[in-house]
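Single-structure report; data block below.
Every protein chain of the complex appears in place save one, which is left out.
For clarity, chains are labelled A and B in written order, and residue numbers in each chain start from 1.
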Amino acid sequence: MNTKTVVAKVALEVLVAVDLAREVRGGYCSDLLSDVLAHAKSGDLWITHQRHLNVIAVGKLRDVAGVVFARGLCPSQDVISRAVAERMNLFLSTEPAFEVAGRLHRALHP
Amino acid sequence: MSPRTPLTHKRIFRVSSRDLEQAGTVSTEVRRDLLSLGANPDVVRRAGVVCFEGEMNIVLYSNGGRIILIVREDRVELLFSDRGPGIADIDLVSQPGYSTAPDWARELGFGAGLGISNMEQNSDLFKIRSRVGAGTVVRATILLGVPFF
Partner (left out) sequence: MKLCEIAALLDARFVTGADQAEREATRTFAADLLSDVLAMVREERVLLITGTVTPQVVRVAEVMNMGAVLFVRGKLPTATTVEYATGAGVPLLAAARDMYETCGILYRAGLLPAKRKGLPMDHVPPDPPHP
């Protein structure tokens, strides 16, 4: 399912859209960067509460389809700017991570 | 300034820097004390949150310090004081999402940058004072009998 469709189905707010045609192959929920580095897969939509600048670098390294910040935790402008520079999709949800993950899972595995 | 209401209970706890084994134990003790004093569950929970966050801040970011629990007829007070390094910009560190947590701390589930915000949200009165090179004092007060929304 492409990112644009996922965004609509999961009801995400778009913060940075560099490639909404990108295929989302799955999801990954984690706030621990070492864990994401070890286990997230290319094409995963990464759901997190972590707003540290390193999120962009880690997401890029794992080639995620995008990062979703849960429960309305909007990242700062320098994180957003870095995402633009690194060409990483960023999204925001006012819903908690559990809800976002649940909706995503349901959308990808109907 | 109104006369101070009688003191019901006072306890001082020491908190060591970087002691992750013990971090959180003071919060448990504070909860236990309050429960045995018959405090209502909402007060116990709020005090637990305030104490946990304050305690973690001393452990993670300071050179060590102490927590004082003071219970009066009309309030529960938690005082956190440490020996440094002090906070240069209190407004900045109080912002939700701002964290100075080192990477090792983030990997242990800390560093969300919500510690001070959580303390403030659960207190009726809240004050931080700090001096770089000296230390920091945080005072959080939960007023008893005041509705909390």
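Note that a contact is a pair of C-beta atoms (placed from the backbone, for glycine too) under 8 Å apart; a residue touches a chain by one contact, two chains touch by 3 or more.
As the structure is a computational prediction, the values presented were derived from the model and not from experiment.
Student: Quickly run down the residues of chain A that touch the omitted chain.
Tutor: 26-32, 35, 39, 44, 47, 49-51, 71-78, 92, 94-99, 101-106, 109
Student: Need a quick check: the contact residues on chain B for the chain that isn't drawn.
Tutor: 20-21, 23-25, 27-28, 31, 41, 45, 48-49, 52-53, 56, 89, 91-92, 95-98, 108-115, 117-118, 121
Quick note on the criterion: only the chains that are shown with their structure count from here on.
Student: At what distance in angstrom does the C-alpha mean of chain B lie from that of chain A?
Tutor: Those two chain centres are 33 Å apart.
Student: Spell out the residues on chain B that touch chain A in their complex, using ranges where they run on.
Tutor: 97, 99, 103, 106-107, 109, 111-113
Student: Flag every residue of chain A that touches chain B in the complex, lowest number first.
Tutor: Checking each residue of chain A against chain B gives 31-34, 49-52, 54, 73, 75-76.
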